[in-house]
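Pasting a structure here, questions to come.
Excluded from the complex is one protein chain; the other protein chains are retained at their positions.
== chain A ==
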């Protein structure tokens, strides 16, 4: 696995390896968020997912999220690995590890990271349902981009 803190991979993710990247003497807390492939969404059954990324830009955007976290939580260290390609039910799609001296910051910074991934990192998933396929748009359904572009904080 890559030694870089911010990685897109087409191989299975090792939780242990991502977590090890942020373990250090200054840390008293480590949070790991693990995003897995869900079988049922609103009663619809997923067979498998296909993730695609604009890899070079996606890794830059993950780095940017790391910088944003450093501004908000200066003592945090973050590592993010996102997998692409075909993923089956319960496969790990993303692992985010954050270490901080105290636990509250580790929880908050980790949640911030996953929310930002869903806003700015160019990764897409294609659902392969029992009865067809569909590229998933904005799953947060909070961003309509009425002007056709991200604005304000999304560009920060």
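For the reader, a short list of remarks on this structure follows.
Everything that follows uses one rule, which is that contacts are C-beta pairs under 8 Å (C-beta built on N, C-alpha and C of every residue); 3 or more make two chains touch, one makes a residue touch a chain; residues count from 1.
Simple rule for what comes next: contacts and distances are computed from a predicted model.
Selecting from "HTTM-like domain-containing protein", "Molybdopterin synthase sulfur carrier subunit", "ABC transporter permease subunit" or "Potassium-transporting ATPase potassium-binding subunit", the unshown chain of this assembly corresponds to "Molybdopterin synthase sulfur carrier subunit" (UniProt protein name). Across A:6, A:51, A:73 or A:112, the single residue that touches the chain missing here is A:51. Residues of chain A in contact with the chain left out of this view: 35, 51-54, 56-58, 60, 82, 93-94, 114, 117-126, 135-139, 143-150, 154-155.
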